[in-house]
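Here is the structure we will look at.
Every protein chain of the complex appears in place save one, which is left out.
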Amino acid sequence: MLDRQIGADLFEPIPPYPPRTEREGEFYTLGDGEMFLNVGPHHPATHGVLRLVLKLSGEQVVDVDPVLGYLHRGVEKICENSDYYHVIDQVDPLEYISSLFQEWAAVLSFEKLMDVEVPRRAEYIRVLSGELLRIASHTLYIGFLALDLGGLTPILYGFIERDEIVEMLAALTGARMLFNYFRIGGVNGDLNHEFMSRLGDWMSRAAKQTEASAGLLNENEIFVRRTRGVGVLDRAAALSFGVTGGNLRATGVPFDVRRAHPYSVYPELDFNIPTRTEGDSLARYLIRVDEVRESIKIIDQCLHNIPDGPVMAKLPRLLRPRPGRSWGACEGPRGMMGVYSISDGSDQPFRFRIHDPSFVNLETVPALLPGNLLADTMAIVASLDPVMGGIDK
Amino acid sequence: MDRTLKTRLEARLADHLLGSVYQRHDETEIRIEPGSVPEVLRILHDAVDLRFEILADLAGVDTGEVIQVVYHLWSPMTSDWLRIIADGLSRDDPRAPSATFLWPGAEWLEREAYDMFGIVFEGNRDLRRIFMPPDYTSFPLRKDFLLPDDAARSPGAGVRHVERGHGPAGLADDPAAGIRRAPAS
Partner (left out) sequence: MRASMTSVMAFVKSLPAGVLARLSLAERLALIFVPLAIGAGVVTVLAIVLLGPPLTDLLGANLPLVRFVVAATAILLMTIPTAFVLIYLELKVIARMNLRVGPNRIGPWGSAMSVVHGLKVLAKEDFAPTGADVTIFTLAPVVTYMASVMTLLVIPFAPGLIGQDLNIGLLYFFAMGGLSVLGLLMAGWSSFNKYSLLGGLRSAAQIISYEIPLTLSVVGVILLAGTMSTNRIVLAQSGSLLDWFVFKQPLAALVFFIAATAEANRTPFDMTEADSEIVAGFATEYSGMRFGFFFFAEYVNVFIVSALAATLFFGGWTAPFNWPLAYNLNWFNPWSLGFFGWAAIVLTVLVIGSEFFAVIVKLLGGREWSAWDAMGLGFLIDLVLVVGVLGLAGFIAFDWVQGIFWFLVKTYAFVFTFVWMRATLPRVRVDQLMGFAWKWLLPASLLNLFVTATAVVLLNR
């Protein structure tokens, strides 16, 4: 009765034009007993403005079509029109939760382009702040994963811990979220007393706090049952998708850019690469927890080994690198963040290409989701740790 | 800078390379014709002394004269990043073979290159726009993209196109083809 009155397709998420590709046509053809559910850009749990058009058969997901672009800002084009210093600022809001890593990738690429040597103290400071931010990002990841599964409390505890770290970094860099701290040839400003005192204070509590927060969820039967065996990504599939970061290490491939292709002072630091073989959401979660421990180790070593010296190389005011191309990649909390930049001799990059890890991580969603229930959708998407800013550039 | 990589590449890919292997810092760069992309990628992926298993990036580049597709690969056998520039795509009709036969994850990266540059990747099952809406007509990252012209062509000016499909013929070119539904049972 309703169909005749209103038209059953009024609210269906079917595009009003013929399918542009084979896959689109195949997706938007409903089988027997299937229905579309639009987990739209406005949703409490899609980690930003992500639209997932789900094809459901009852509660089971049959297919999914992620629709991106709601946060596309044209960062690459903007960077083509800004000079090299400004690029650092523009590239911050990509993965806004861990913004130092985009800066790091950009700065790595530019330094190779311009043959700039970074002072060792600056490198140590970069590693220190980067690892702190990695911990902050992971605590937030743990919180969001729990929130998407229904637990209201770990996210707030995660924000408390993140707040401590972010206040530390605010004392160092001046900003809480979009730091704009790295520079080509070093960092913007040396360590100061407030940062060091906050850091010392935090370090004395960090290990125990990590264990406590991890223990909240690790041993929770409901959480483990919801994540074990859910969204299993096997090794070959992960490699073929180009997944990097914790998601790849959860499938058994020990690929970490810090070890595979070392940059900065990582060759001198002693840390392990946690790897697991199950490939399910629980493995991805446990790897993040292990990485927090490793990061605390790295921070400890940095604090002991940091040399004195300048924190910024001497560079001209107007940066005009020779024409050339360079690629720089660093290991962010979500995977490999890479920047390919082409210089044409002017003071603006000719092409500034950002490779974001969340983009390829999200690409596994159409392969992981089918076969699982609707309730697992959010668990899987949350366990992949997507940040829409980076995905949509 | 891995000199041995240069010799290995020249040995394996001799007839595909345009020019010599260029190395700088920790990057090795080769240029190839767009047509030889599948073969080159296959050799790089499978050869036992190369084993470039991880596709790090797939990007489009508009040099102002030609359009390029740039691949970055990583291998555990070498300490360098490998950059493959598939050079010489024309700006009027840029076409390149798709890498999705080897790395299904290249699908979205190629969609992004198509969306931003208009490069049509033959063999990509799902080549539609990824960031821009389906009725968008320009390719933003090209060098001849001018924002006022783009705004003039936008739906705000009353123009409503839908992008042309690049799938198998007979699907998107037929304007009468709607979304097929299963027969009501």
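The chains carry the letters A and B, assigned in the order they are written, with residues numbered from 1 in each.
Following the convention adopted for this analysis, a residue touches a chain if its C-beta (ideal position, glycine included) is under 8 Å from a C-beta of that chain, and two chains touch if they have at least 3 such contacts.
Bear in mind the structure is a predicted one, so any value in this text is a computation, not a measurement.
**Student:** Could you run through the displayed chains and say which ones the absent chain touches?
**Tutor:** By the stated touch criterion, the chain not on view contacts A.
**Student:** Going by the contact rule already stated, which one of A:E22, A:E131 or A:D148 would touch the omitted chain in the full complex?
**Tutor:** Result: among the candidates, A:D148 touches the missing chain.
**Student:** Sort through A:E76, A:D92, A:D376 or A:D392 and give me the one touching the missing partner chain.
**Tutor:** Missing-chain contact among the listed residues: A:D376.
**Student:** Check each of A:L37, A:I78 or A:L315 against the chain that is not shown and name the one that touches it.
**Tutor:** Among A:L37, A:I78 or A:L315, only A:L37 touches the chain that is not shown.
**Student:** In the complete assembly, which of A:L156, A:A212 or A:A236 touches the absent chain?
**Tutor:** Of the listed residues, the one touching the omitted chain is A:L156.
**Student:** Which listed residue, A:Y84, A:W104, A:F223 or A:F241, touches the chain dropped from view?
**Tutor:** A:F223
**Student:** What chain A residues would touch the chain not displayed?
**Tutor:** Contacting residues on chain A, toward the hidden partner: 2, 5-6, 10-11, 35, 37, 43-45, 59, 146-153, 156-157, 160, 220, 222-223, 225-226, 373-378.
The working rule: only the chains that are shown with their structure count from here on.
**Student:** Any idea how many Å lie between the Cα centroids of chain A and chain B?
**Tutor:** A distance of 23 Å separates the two centres.
**Student:** Which chain A residues qualify as touching chain B in the complex?
**Tutor:** Spelled out, the residues of chain A in touch with chain B are 14-15, 17-25, 28-32, 68-69, 72, 74, 76-77, 80, 112, 239-244, 255, 260-261, 324-327, 329, 336, 338, 340, 342, 351, 353, 355, 359-360, 363-364, 367, 392-393.
**Student:** Taking the complex as given, what residues does chain B use to touch chain A?
**Tutor:** For this pair, the touching residues of chain B are 24-27, 29, 53-57, 59, 61-62, 70, 72, 74, 76, 79, 81, 83, 102-109, 112, 116, 125-134, 140-141, 145, 162-168, 171-172, 174-175, 177-182, 185.
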